[in-house]
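This structure is in structure tokens; I'll ask about it shortly.
Every protein chain of the complex appears in place save one, which is left out.
For chain A:
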Amino acid sequence: MNDVILSRIAEALTWTGRYVERADATGRILDAYLHRLLEDPWRDEDAACRSLYAILGVDAPDQHCDMQQVLDQLAFDARSTGSIEGALGAARLNARSAREAVSSEMWECLNSTWHALADQRTAARRTGGPYAYLELVRRRAALFFGLADSTMSRDDSWRFVVLGRSLERVDMTVRLLSVRVLDAAHAPDWPTLLSASGADEAYARVHGGFGDSPKVAEFLLLDRDFPRSALHALTTAEECLAALGRPRQDPARRPIGALRTHLEYLDSEALEAGLPTLLRDLQQACMASAEAVAEKFFPYQGPVEWAQEGA
């Protein structure tokens, strides 16, 4: 008898998926950068920080910036959903408002993560290293999606969670690559890019050795099997939208489907030549799709207002 879900719940589930994925991806990116900075004898902290800000779409401060500042802003800032803590807090609130739709294990995972963050944050400040903090975030994100996979029925509720995660995944991958492509001076090197995507080992297995070429871009965009590649995430998102049972001319599915097909038949040379355009198209397609999803499945419902006679 529960063949349907409330629009409000669907929206909350989509954003839960998005925010957890965002926290996870942000954590990986920060981790990769920090690691790189420490290992690099010629490090330029200011430049690295600026490139991080650029990836995550945050305005960089005018004066010199250091890693602590970045962490405060991109990891520990509970007020911004662009930071890890803010994203996890928002995921928790969304899951809480959809508590009868997510399994209790999923909710518990988010809730206990939220409570555990404070301790790890304090520890990170004390020891000067956020590794345990970032590891906690990664593990709990994996746990969360693992629980979603093993405790939720493959119904529309689950599809909205996965849809949110997939759209966010494309977005994050594209953001990473954009910095490399558009602003090479401050860009991370290819191996850092790979590890920031959790893709270093998968890449090594496919191509052998560590990437130092546009092959990395190809891998992160076009690999069929790697779950964080744009193609894979787009395919998943499209499958979700198809199963959500919309007509063929679905404005949510069309932009994604069109790009997915494009990626499927793209060869390496064309990819290299058209990379900047492609990245922009990808970002726009995800945004267009997310907007269409919102319009179709969860039209805005503000507080109800009505005229009161004589009031």
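Here, a residue touches a chain if its C-beta (ideal position, glycine included) is under 8 Å from a C-beta of that chain, and two chains touch if they have at least 3 such contacts; residues count from 1.
Convention: contacts and distances are computed from a predicted model.
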Among "Acyl-CoA dehydrogenase", "Circularly permuted ATP-grasp type 2 domain-containing protein", "Cobyrinic acid a,c-diamide synthase" or "Transporter", the UniProt name of the subunit that does not appear here: "Circularly permuted ATP-grasp type 2 domain-containing protein"
Full-complex contact with the absent chain, from A:104, A:213 or A:261: A:104
Touch criterion as defined above, residue of A:53, A:226 or A:298 at the omitted chain: A:298
Which of A:244, A:259, A:275 or A:292 contacts the chain that the document leaves out: A:244
Missing-partner contacts on chain A, residue numbers: 1-10, 93, 96-97, 99-100, 104, 107-108, 111-112, 115, 156, 160, 244-245, 297-298, 301, 303-304, 306, 308, 311
